[in-house]
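Working notes, beginning with the structure itself.
A single protein chain has been omitted from the complex, and every remaining protein chain is retained in its original position.
First chain written, first letter: the chains are A, B and C, and each begins at residue 1.
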Amino acid sequence: MPKQPKSAVDADLIRTLADLLDETGLKEIEYGSGDWNVRVVRESAGTVVAASTPLASTAQPAIGAATEAETFADHPGLVASPMVGVVYTSPEPGQPSFVKVGDQVTEGDSILLIEAMKVFNPIKAPCSGRVARIFIGTEDPVEYGEPLMIIE
Amino acid sequence: MPKQPKSAVDADLIRTLADLLDETGLKEIEYGSGDWNVRVVRESAGTVVAASTPLASTAQPAIGAATEAETFADHPGLVASPMVGVVYTSPEPGQPSFVKVGDQVTEGDSILLIEAMKVFNPIKAPCSGRVARIFIGTEDPVEYGEPLMIIE
Amino acid sequence: MFEKILIANRGEIALRINRACHEMGIRTLAVHSTADADAMHVRLADEAICIGPAAARDSYLNQQAILSAATISNADAIHPGYGFLSENAEFVSKVEEHGFVFIGPSAQHIRLMGDKIAAKKAVQDVGIPVVPGSAGAVSGLDEARAVAAEIGYPVLIKASAGGGGRGMKAANNAGELDAAYQTAVSEAVASFGNGEVYMERYLARPRHIEFQILADHHGNVVHLGERDCSLQRRHQKVIEESPSPALNATERARIGHIAAAAVRKIGYHSVGTVEFLYENGEFFFIEMNTRLQVEHPVTEAITRLDLVREMIRVASGAPLGYSQDDIPFNGHAIECRINAENPDTFLPSPGTIGDYHPPGGLGVRVDSALYSGYKVPSHYDSMIAKLIVLGSNRNECLMRLKRALGEYVIDGLETSIPLHQKLVAAPDFVNGDYDIHWLEKFVGLKEDG
Partner (left out) sequence: MFEKILIANRGEIALRINRACHEMGIRTLAVHSTADADAMHVRLADEAICIGPAAARDSYLNQQAILSAATISNADAIHPGYGFLSENAEFVSKVEEHGFVFIGPSAQHIRLMGDKIAAKKAVQDVGIPVVPGSAGAVSGLDEARAVAAEIGYPVLIKASAGGGGRGMKAANNAGELDAAYQTAVSEAVASFGNGEVYMERYLARPRHIEFQILADHHGNVVHLGERDCSLQRRHQKVIEESPSPALNATERARIGHIAAAAVRKIGYHSVGTVEFLYENGEFFFIEMNTRLQVEHPVTEAITRLDLVREMIRVASGAPLGYSQDDIPFNGHAIECRINAENPDTFLPSPGTIGDYHPPGGLGVRVDSALYSGYKVPSHYDSMIAKLIVLGSNRNECLMRLKRALGEYVIDGLETSIPLHQKLVAAPDFVNGDYDIHWLEKFVGLKEDG
């Protein structure tokens, strides 16, 4: 650690070391002089990669699980679909949506409908907050666990 | 060698050390001078272990490759069998052995015979020295590369 | 022919169905639980939809979720595999109400064969021999005693709603009857919520021999020979073979003909299996399974028919296109069910697969959804692979099975491969001299019946 606080780390140095890790296949580089040193470590992904590639092809989800939504899969405010079905964003065709991005919602408010086997199931806000993202559009099919929106 | 941290690290040094890891089979090298140091680590090759276990059973060598001998496989004074055949430790039945443990031999001395297809092939000492170990007995069958003796 | 089939199952059978569909040029939709997101059938299917959490009742048994998935993905037909919803008449009705084709028999036939007493009556009416037993349900100890005296000891008391050995008790003589009856009723109530039981003669050393039936929608029915499934532990089949070491061609033709004729008379379609107990040259009906069986590959091996393809074809309305005389029975096939379990204690052994190397070469078939790095979930059945071996005769088949078991590598968990290696070397098995109790004696277990 530098004794003198700096506003900016030596990013180029770290980039260089990171590139060197890649180039040389090393796991770790420590580099220093006097009271200064830097150590970079690359997590080896060996078995994880192996586990995910033994099959030649991967099924495409039948329905639109957006890549964008996947990155929010662990978000604490995520509302995930509790069932397989078709999403409706408004109570009736032609009416305004239950919610739009930026709206404040209160826990228990209806935020969507999901139709499954001709039954329209209201989806309620699991917490109060602001609608930060909406991942689906009306009449989109969704699978179990698919991200619907984020309430922060 | 840089005494002061630089954004341009000594990449050649790290490449050299990485090559040295490969060459020597080491996992880690730390290198330093005064207040300067560098340390490189190579991820141990898990697949090597995997490679040796995917089959349920392993063939037994048909002939007596002693486990003891295997531990000397990399010994610089190892005399390995140059052919498949049957070993004879003495020139004729009933005669004393060419060599016994503790004997001094000179490069080119006959130390064994190996019979292959009714031809008796003399095996000669590849170097001068003392016979430290003998792994085989007379009339033992041997495979190519099988340890015969050690001359130190 | 169908454009897209929803596969309402998991594991090796989902993969089996996926393969048959692809070989017919049919697109596939895998539905799966969250625990099976990385499963091989999900990866190899054309499309996949997650239908619920790991627990089977919320996913693979979730009829609404499966029907929703079929709807939103525009599937034409649903293949149920075995287990789960494959013999659920209510599900079949719903599938058809929603305009999909159920790849299997009608709801009516599933309902009929699901009721063990009604099934027995129905097949008896169309000429299939049944075990001597009560005319129907036996209510009360007095009736039980009277029935037992009539059909003769030993007798078996079985739950009407039963299956898998639960609610099933034997009495060797009048002295054992009362306790056996009461235990059977209690277990029936506990297991099925229905205490109704019936009784029949208990056979001392029977073999379990079943006939594979295939029927189209046009009245064409063939039998595809028998499978000897006598090697069972706790009523779960462990090894199956075809032909049975106990049957000759005349017997096969005779019983096969009776079974096929009966199936034709009741108007059944799709695949089905008529299960018999066989003792001293006599066959007695046990039950009819109205679905694809786990052990169908041994029949495929000796008849060279693709049963899943045939199931899909007849479900689409196609006629069989061949008759009984066109069905060859050549060679000998044995299947080993490989479970993730300790081969001695039979305790389940879920875990992550390390090295995985299935055997190959002539006459060897492996049906398994395993791969190196796959995590076997603990939520489902412990069967992880089926090894099916074909030889030109039983001895060749046994020798090939032995070498194939020796090549099979499944690291990372315990499997029943060592048990199968012992079985294949056991003199009684080699001689074909076994009955439905043999395996439990071999592994040192007492029968619980």
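By our rule, a contact is a pair of C-beta atoms (placed from the backbone, for glycine too) under 8 Å apart; a residue touches a chain by one contact, two chains touch by 3 or more.
None of these values were measured; they are calculated from a predicted model.
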Practice problem: Can you work out which residue in C:Asp355, C:Asp381 or C:Asp428 touches the chain that's missing from view? | Solution: C:Asp355
Quiz item: So which of C:Ser368, C:Ser382 or C:Thr415 would be touching the chain we can't see?
Solution: C:Ser368
Self-check item: Listed residues C:Gln124, C:Asn330 or C:Ser378, member touching the removed chain
Solution: C:Asn330
Quiz item: Among the options C:Glu251, C:Asp381, C:Glu407 or C:Asp428, which residue touches the chain absent from this view?
Solution: C:Glu407
Quiz prompt | Interface with the undisplayed chain - residues on chain C | solution = 15-16, 19-20, 22-25, 44, 297, 300, 304-306, 328, 330-331, 355-358, 360-368, 371-373, 392, 396, 399-400, 402-403, 406-407
Quiz prompt | Residues from chain B at the interface with the omitted partner, ascending | solution = 47-48, 50-52, 54-55, 57-63, 83-86, 116-117, 141, 143-146
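Methods note: only the chains that are shown with their structure count from here on.
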Practice problem: Determine, using the mean of C-alpha atoms as each chain's centre, which chain is farthest from chain B. | Solution: C
Quiz prompt | Where chain B and chain C are represented by their mean Cα positions, the distance between them in whole Å | solution = 57
Exercise. Measure off the straight-line distance from the CA centroid of chain A to the CA centroid of chain C, and report it in whole Å.
Key: 43
Self-check item: Where chain C touches two or more other chains, by residue
Solution: none
Exercise. At least two other chains touched by the same residue of chain A: list those residues.
Key: 47
